[in-house]
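Note sheet for the following structure.
One chain of protein is taken out of this complex; the other chains stay put.
Right, chain A next:
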Amino acid sequence: MTSDSELGEIHAFLAAHPPFSRLSAQALGSLVRHTEVSYYRRGSTVTTAGDDNRFLSVVRSGAVELKLGGTDLNARLGEGESFGYPSLIRGGPAQNEVIALEDTLLYRVEKQAFLDQRRADSDFRAFFDTDEAGRLRRALEGSRRMAAGDASEALGAHGPIGSLNRRREVVTAPPAMPIAEAAKLMAEHDVSTLPIADGDMLVGIVTDKDLRRRVLAPGIDTALPLSEIMTEHPITAVEDTPVLTALVMMAERHIHHLPVTDTSGALVSVISSNDILARLGSNSLLIAKEISSASSDIEVARACSLLPGAVTGLVSAGVDADHVSRYVSTIGESAHRRILRLAEEELGPPPVPYALVCFGSLARAEQALGSDQDNGFIFPEGHQKAGRLPYFEQMAKRLTDGLDGAGYRYCPGEIMATNRLYRQSVPQWEMRFFQWIGQPDPDAILQSTIFFDMRCLAGDHSLVDELRRDVFAAASVNKIFLSFVARAAATTRVPLGFFRNFLLQDDAKEGQVLDLKTQAIAPIVDIARLHALANATPATNTLERLRAAGDAGSLDADAARDLAAAFEFVRDVRLRHQAQQVEAGEAPTNKLPPASLSRFDREHLRDAFKMIRDQLDKARSKYAGGVT
């Protein structure tokens, strides 16, 4: 028989779908030889739960539905998606019933061939990992690398190193120049790095550090030529090397200066890591500086308008979601402070000490783009009527108007200092909280949860600390309140996953839009908050709360770590989505059509959804006795 008896269609199809696409032609050929083709009419059963399963099945055309134990919808899979591997790996019966949703053609790889490949190939094994958490953690690392890789092709902040500003003519010295003379040259030109050039050709490099370590410390004669102490054949980069690549080169070799040559090898300049960082974060550093020196709300707004661009730069540089969110929150915080300060300058000193408190994502230092404002004033005990003073009324108006102008839109729920309800003394605020805690009702819980994430942005911090301490102390001992919070969290409809270009819910409804904030981020925030309330943890940031819950043992360590990974991943997807929106000139949102998600993101979002659902269930049974 000739060797080309392989079924090319099966090979070609698998080669176009991960993880098979990453296999060598030989490994894939071996899987194809152990594959069979089966057809299922719409509505027919592919696998019955509890039966022996002998195949890893890949949907070639059509679609299937997986139901756990034959009852609970688990997933819908379309072309190129696989099922059946958990039972092969586990070596037990199938847990899912599989039904053909449409007329379906399956390519089915025999169990032994699948297991052999899995044993031989760690990437293949990782893809079919049944541990969602592990897969998600690897995905996080992978998406960072991908983001950083993509960025090298982007323009702007990620252009070639040749585009970095060179302040002056590059100073060089011949190898024969005495060390003392070179030191003088470096001092005169205020450079810390001296390229040694023989004619046009770079032959070595001498830095400040070399002078310290190779000349002063060992006491070498400074009349000797530079060639005695220079680093020969230094690492160089050609002008068109992307900035990020240059940064990686420098980071890998722990060097801070990099000679840049043209394509002929002639020295053009020396760049420093500071030059690169300034380029990468130029906007990010600039915005904070501009806000703090702004002399009007308009100047604050102008600085804040640079934020989306800065975030886009950070995201495409592969900066992780937590750092980006903290950065965005820092800018938000500065804007609040500056606008408040400008108002104070105009209105005069406050008649009563007060604190500006913020709630929600800014309080948690988890702001993304497009957040609205949630704020209030807190006065000390004994100043029940301070909120009615025209001073604070005007102050609130100035603050919220200024913030709205800077892109922090008015809160649609009126959770703003302009609302008299949110200009109160500590005891008044406490009364409000104690009411929520003491007489919980499901609607009020949903509305009030963001108040439990509070942070002082300006003024007397002790007022906010006092309020938080009292509120959390009261909440932590009220089991009924905690059960309401747990139940409210569990009502979030976290999706099952995706099916084709739809979002799949457990009632088999297919949605057109994924809201990352309400459907994935908020439930994790809710779980973290629930544990913080139960343990009276002072932390407000979700990752800190999860860590604290893990330390306190109210959340098991694995769950705390897994939720943190899921939180990181979904926020990463959101920021990348927002960066794309910004680049396309659209307003950043939390909503995205599933069709716009890469296969990678879809698969790992499904893992994250699964973990979030599991943890919401666990939280409910822990705090609400598992009863709905």
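By our rule, contacts are C-beta pairs under 8 Å (C-beta built on N, C-alpha and C of every residue); 3 or more make two chains touch, one makes a residue touch a chain; residues count from 1.
The criterion applied here is as follows: contacts and distances are computed from a predicted model.
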Undepicted complex member, UniProt protein name, chosen from "DNA polymerase III subunit epsilon", "Fe-S oxidoreductase", "Sodium-dependent bicarbonate transport family permease" or "Succinate dehydrogenase/fumarate reductase cytochrome b subunit": "DNA polymerase III subunit epsilon"
Sole residue of A:20, A:40 or A:391 that reaches the chain not shown, by the stated touch rule: A:40
Sole contact to the chain not displayed, among A:105, A:389, A:446 or A:552: A:105
Listed residues A:61, A:476 or A:491, member touching the removed chain: A:61
Residues of chain A (touch criterion as defined above) contacting the omitted chain: 1-2, 4-10, 13, 32-41, 44, 60-62, 102-105, 108
